[in-house]
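Only one protein chain is missing from this complex, and each of the others stays in its spot.
On to chain A.
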Amino acid sequence: MAGYLFLSPAILFYLVFLLFPVGLSVYISFTNWNMLAPLERARWVGFSNYTYLLTRDDMFIASLKNTLVYALGTVFIGMAIALGVALLINNVRGSALWRFLIFAPVVTPAIAVGRIWGGIYHPSQGYLNQLLRAVGLPPQQWLSSAELALPSIMATAIWAGVGATVIVFIAGLRNIPAQYYEAARIDGARPWHEFWHITLPLLRPTVLFLSVTGLISAWQVFDLVYSMALGGTESGTTPARAVMVVALYLYTTAFRSLRAGRATAGALILFVIIFGLTLILLRVLRRGGLEAYE
C-alpha cells in the first residue's frame, strides 16, 4: 500500500500530462479541430489528416527529408569531431578550462546560440563574410540560400552540442583498461594501431549509445532552426522548403495556422518514425552482442 502512496504524485502527473494527452492526441488527429472552438464540436475526418500530410503536403515531406539530413549529419559528423576532441583533451593539462570552453555552448540557450551565429552568418555585417571579403573571396548567403541554409544551421548545431558528446566519449575512454595499451606497446604498436585496434572497438558501446540518443533528439530539433531560420522564411529571404524541419512545421501548423488536427497527426507520424528508428538501432546493437542495451 505504501508503495502506491509513494508513487502517487509521479503517477498523478504522469496520467494527466503524459498518458491522457497521448490518447487525446490520437483522437484530435482524426478531427479538424482548430484550437479555438470547443473540441467536442470538432468534426471527425477519419484518416484525411494523415493522407493529406503523406501524399499531398509537399512541405511536410520536405520537412521529413530535411530532418533526416539534419539528424544524420549532426549526429555522425558531430560524433567524429567529438571523438577527435576527446582524444585531444583527455589527459591534457588545464582540463577545467577545456571543459568550460567546450561546454559553454551546451549550457547556453539554443535561441541565444542561434542569435550569436545568426550574427556571424549575417550577409553584410557578419564576421564570416567580412573575413571572406578581407581575403578576397566572394561573400555567401549563409542562411538564405537554398543550398547553404541547412548546412549552416547544422554547423552551428554541431558547435553547440559537441561538448556534451565529448564528455560522454571521455567517460568511455577512461573505462578502457590501461593494460590493453601497455600490452600493445610491448608488441610494438604505433599510436594509430592502438586507436584502430583498441580504442575504437572498445568505444563501440559509447558510439552506439550516442547514435540512439542523438538521433532521437535530433529528430525533434526546434530551437536552433526556429531562431536561425524562421525569420528568413517569414520575410521570404530563405526558401522555407530548404530549412523546414518537422518540429518547426508542426509548431507553425498547430499554433500559427491553428490546424491542431493536422499537426497532431504529424506528431504521431513523427512518433512512429522515431519509434521505428529506435527499434532498428536496438536490433543492430543487440546483434553486436551488447548486453548493456538489452
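Just so it is clear, contacts are C-beta pairs under 8 Å (C-beta built on N, C-alpha and C of every residue); 3 or more make two chains touch, one makes a residue touch a chain; residues count from 1.
Going forward, contacts and distances are computed from a predicted model.
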Chain not present in the shown complex, as UniProt names it (candidates "Acyl-CoA dehydrogenase family protein", "FAD binding domain-containing protein", "NAD(P) transhydrogenase subunit beta" or "Carbohydrate ABC transporter permease"): "Carbohydrate ABC transporter permease"
Residue among A:A110, A:A229 or A:V243 that touches the chain left out of view: A:A110
Chain not shown, touching residues in chain A: 1-7, 9-11, 13-14, 16-18, 20-22, 24-25, 28, 35, 39, 84-85, 88-89, 91-92, 98-105, 107-112, 115-117, 119-120, 124-125, 127, 130-131, 133-134, 159, 163-164, 167-168, 171, 178, 181-182, 185-186, 191, 209-210, 213-214, 216-217, 219-220, 222-223, 226-227, 231, 246-247, 250-251, 254-255, 260, 263-264, 266-268, 270-271, 274-275, 278
